[in-house]
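Quick one: the structure is below, questions incoming.
Of the protein chains in this complex, one is absent; all others appear in place.
A, B, C and D label the chains in the order they appear, each numbered from 1.
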Amino acid sequence: MRLEARVAVTSRGVDATLSVGAHRTLALLGANGAGKSTVLESLADVTRPDHARIVLDGQVLAEPGRRRPVPARRRGIVLLSQDDALFPMSVLDNVAFGPRSAGRKDAEDVARTWLDHVGCLDLAGRRPGELSGGQARRVAIARALAAEPRVLLLDEPFAGLDVEAASAIRALLRELLAGTTAVLTTHDALDAHTLADDVAVMESGRVVEAGPAREVLSRPRTRFAARMAGRVLIEGTMRGGRLVIDEVSSIPVSGGPGAGSRAAVAVPPASVAVALESPSIAGDRAWILDSVTTLEPRGDHVRVHGALVSADVDPELASELEAGARLWCGVPRGLDAYAL
Amino acid sequence: MRLEARVAVTSRGVDATLSVGAHRTLALLGANGAGKSTVLESLADVTRPDHARIVLDGQVLAEPGRRRPVPARRRGIVLLSQDDALFPMSVLDNVAFGPRSAGRKDAEDVARTWLDHVGCLDLAGRRPGELSGGQARRVAIARALAAEPRVLLLDEPFAGLDVEAASAIRALLRELLAGTTAVLTTHDALDAHTLADDVAVMESGRVVEAGPAREVLSRPRTRFAARMAGRVLIEGTMRGGRLVIDEVSSIPVSGGPGAGSRAAVAVPPASVAVALESPSIAGDRAWILDSVTTLEPRGDHVRVHGALVSADVDPELASELEAGARLWCGVPRGLDAYAL
Amino acid sequence: AGATGAAGPSATAIGATASGDRTLTVFAAASLTDVLEEIATAFETDHPGLHVLRSYAGSSDLAAQINEGAPADVFLSADQSTMDKIAGAVAGEPTVFATNTLTFVVPAGNPAGIADLASFAKPGVTTVICAPQVPCGAATATLAALGGVTLSPASEEASVTDVLGKVASGQADAGIVYVTDVARAEGVEAVPIARADAVVNRYPAAALAAAADAATAQAFVDYLAGDEARAVLTGAGFGAP
Amino acid sequence: MTGPRWLAPLAALGGLLVLLPLAGLVSRVEWSEFWSLVTAPDSLTALQLSIRTATAATVLTLLLGVPLGFALHGMRRGPLAPARAAVRAVVLAPLVLPPVVGGLALLSAFGRRGLLGEVLGGSLAFTTLAVIIAQAFVAMPFMVVSVESALVARSGRREAIAATLGASRTRTFVRVTLPGIVPALATGAVLAFARALGEFGATLTFAGSLAGVTRTAPLDIYLLRETDPEAAAALSLVLVAVAIGVVALAYRPVTTRTPR
Partner (left out) sequence: MTGPRWLAPLAALGGLLVLLPLAGLVSRVEWSEFWSLVTAPDSLTALQLSIRTATAATVLTLLLGVPLGFALHGMRRGPLAPARAAVRAVVLAPLVLPPVVGGLALLSAFGRRGLLGEVLGGSLAFTTLAVIIAQAFVAMPFMVVSVESALVARSGRREAIAATLGASRTRTFVRVTLPGIVPALATGAVLAFARALGEFGATLTFAGSLAGVTRTAPLDIYLLRETDPEAAAALSLVLVAVAIGVVALAYRPVTTRTPR
């Protein structure tokens, strides 16, 4: 099931093109409002797009010229929507809805099995209004999975799940997704790392970056992708083995495109050192002069966001910093540079 | 504003007691369906509890004997509910709702300021139905904050937020919460670490563990709290400087209560080593025979959950494991043991 | 007119009452309800096996229904002009079987002291009459013209019953209705109007062309004009033709 | 959801506007004769006929009105959208037609000389079926309006999700949409039943007033009023009591709130 699609919803400023290989899983990343849900809903025909060309394994599901797109019920594309959208019937009936629609006689048994998988078998008799947020989410997941889709679309599948459920369902999905074509959205890098073969990054309704997960996350080309990968993107121009950031700063890197090309390195904030005074010995680091934009406390450390770089520092040092303060950031030498 | 409360909602099996010191922030942790939302909603009178005794700074807001509890509008307790519950009016009017109710003339300006804080000022004119999930969440946060509550209740404030928004709003909240009495629920240990002074853990509607955040998270007494803290709880009985887990396994620990007492150590899975064969040299680890229950892939490593311990292993090793397989887990010697 | 289609609807309507007996369907003005019940029962007694179905409504309603093909055998109208509206559906000539004259109607005890048209038209007295569009209203207007007074009623009602209702409920101090109407109402009394017999309302009856059994229909019309029916009509206050 | 306090006096006033006339009616009844009046064979026949026909008419409005409400809602998109307001307004017309005119209109459609006169051969008018049609005609607007406004309040999201799960349109309709608008169906049915039970003008004109066939309770009351106003009041009360009973029993606004 190879999925090729371009969908546009003008009123939301969304116009995205994506493709998912057969049996591969694509993680759709992006800031709030980037258009992830809009894309998924358009694929499933839950939102009617203004323009859509959707091809599944050679079968055209929708095309601008075609008068009527293939209706949702014959697409085999199942959507776990961001808002659960459970039906006004028992939890069991909700999960059995897909199998029953497919005419399966054993729909209830199937439903029970899936409910068990998501740890909600004891809730089978409840009505949707009687569930906690996380329970509703899990039931919605079970409902989507029970329908045995050709393509599975998961909009933030782990939102609201507790740690144990999230880990159990992450394991469950990992198994399932191996044999399914799937697209999932998430704000958690772990999900992208764990479940996705490929990653696409959306910004303002467009796909700005796409590729194999490992590559996108280790060599991110956008600030957002870098952030998701737990890194900071430092952009610059190559000149003689160095990445030139601005008039005053440059860092020695390894690899990278030819001189004069735009390039970047992605640094984990934890590997960035910080000094308040200009460091006398450069050592194995290249020092960049930066100014603090925000301080983000993160449990046992504080992440200092600068205009150019971010760094994790211990709370003691952080207490001496404030927005606007100047600081020196020490980036490891010889980081892997790549063309933008 | 010291908050003391006991609320019970019989139909949901919830009966919880909690107290929050003045200007302190309590993180309410617990699995899906543990009763967190129910407790918050009961405090705000959004769910009418069957039994409630709520005392805020000496003022009794609700008491079983009292005929009518103090109505929500005079409690000064604001709830960010799990489901946003935005009003059918513009985003700006939503955020201005609190200030306007308080009779403030500058309600719109106040609203704009808060919208700006959550990065949604450009959405001021939208209606709730025209927001993405994360945008709606942020607007709901702005609305709650704009009401300048005496007590702030935040039900999963960061659910659905993108990484950047989450970090910005986490920083914002950290500042605000320093001067407010607050309760928040979360499934993210980072929030508890970053924002909470105290932690209470709920299980099946009851508070089973409570105390200062640092203490609860470093010396968790429940499996769930340990999990939230990113650790595994190993329980046993103290005997001569060792924690005896079962007939065959025991580990040497430091500290801990007297012999014969129930005690536990909390180990980060990353620090647990794994061997498939009985390790010939014990070295600095105590080896425990365990069997695999589940394998949880986590990006660049796999977390192996055993019946007793969990361990992070590299994917290569993990590929040789399956549920039910026997394995040896090497736990560091001399971990800090504490009474249960 | 339309005799061919009559059997269908007739059969349906009658079939629903379920009896193998012969039936005669009489459409009658609502103000004749009481007398017709009595007369029809007597007629049934005279004609064993015959069942007289009665449908009551305002004369013009019934006329409209007959024009639309209602399964009626006999029509009893409250006035001549309504009978004229269905002239095409009538078999033979309509027979006038009763007459009626106007009277004042006042609440019991006549609190407003109505005695003649002049006191009826006095300002300050709340009066109701029939609207000139309906027969009793037309008659009232004629009578007022004869008496040389101008009436300024509080309301011009659509039917006698509505006039009676207003007076009986005390809303109005007086009204003008037919003699027979006062006879069947409670809580009101009649005050005779001078020269009332100058304006006489006639009640025509006619067998209809669509009647399934033309002979019985005509027999019923004849019976209405006969002595037995006359007694009943007189008892209710109707005059002779 | 407790409204502001100042709603209470207004509510009381509204209640009085309805309650006082009913109380007045009760005060007019001569209770000594009440029982015999009400159990008179004619009254019973008329009441039974009324209940039977009103029930049938309600079923008919459900059967035809629900699809019509759907169709109307479906017109909001597509080429027919501009006509929607007009169609909705036309559907409301029976509500506005004065009683007798409604009957005339029915006659001119289904009567022997009506538009369908040829087809029906005049077999409809003046039968019990005609009563049911007259009642359904006047009751239809309530069902249509109830259904349509319930549909407008739905986002259609759950229907779309049901489709992705492979459900046929019928399945989606029966299992997702209908349960979601049960309160509206109940409201529509109750209004329709009550209206059908009280129907008078159109029935009189279109169906006539034959005891046992077309003379429903309101027609019987109308006739009784000519001869015996007290009996009319008594029978009206019984009619109201029947309606109240049916409504109180059948109509418990079901709480099928959309799950949050």
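For this structure, a couple of remarks:
Everything below uses one rule, namely that a contact is a pair of C-beta atoms (placed from the backbone, for glycine too) under 8 Å apart; a residue touches a chain by one contact, two chains touch by 3 or more.
Just so it is clear, the model here is predicted, and its values are computed rather than measured.
The missing chain, though absent from the display, is touched by one residue of C:Gln80, C:Thr95, C:Thr126 or C:Thr142; that residue is C:Thr126.
Among B:Ala34, B:Ala124 or B:Ala147, the one in contact with the hidden chain is B:Ala147. Residue positions on subunit D in contact with the hidden chain: 1-8, 10-11, 13-15, 17-25, 27-28, 63-68, 70-71, 73-74, 85-102, 104-110, 114-116, 133, 136-137, 140-142, 144-146, 148-149, 151-157, 159-160, 168-170, 172-173, 177, 183-184, 186-187, 190-191, 194-195, 197-198, 200-201, 217-218, 221-222, 225, 229, 232-233, 236, 239-240, 243-245, 247-249, 251-255, 257-258, 260, in rising order.
Along subunit C, the points of touch with the absent chain fall at residues 60, 64, 126, 128, 131, 133-134, 153-158, 162, 165-166, 169-172. Although one chain is not shown, part of subunit B still touches it, namely residues 44-46, 71-73, 75-79, 81, 83-89, 97-98, 100-102, 127-129, 131, 136, 143-144, 147.
Criterion: only the chains that are shown with their structure count from here on.
Averaged C-alpha coordinates put the centre of subunit A at 54 Å from the centre of subunit D. Note on chain placement: the centre of subunit A and the centre of subunit C lie 86 Å apart, centres being C-alpha means.
Computed centre separation for the pair subunit C/subunit D is 33 angstrom, with centres defined by C-alpha atoms.
Within subunit B, residues 83 each touch two or more of the remaining chains. Shown for subunit C are the residues that touch two or more other chains, of which there are none.
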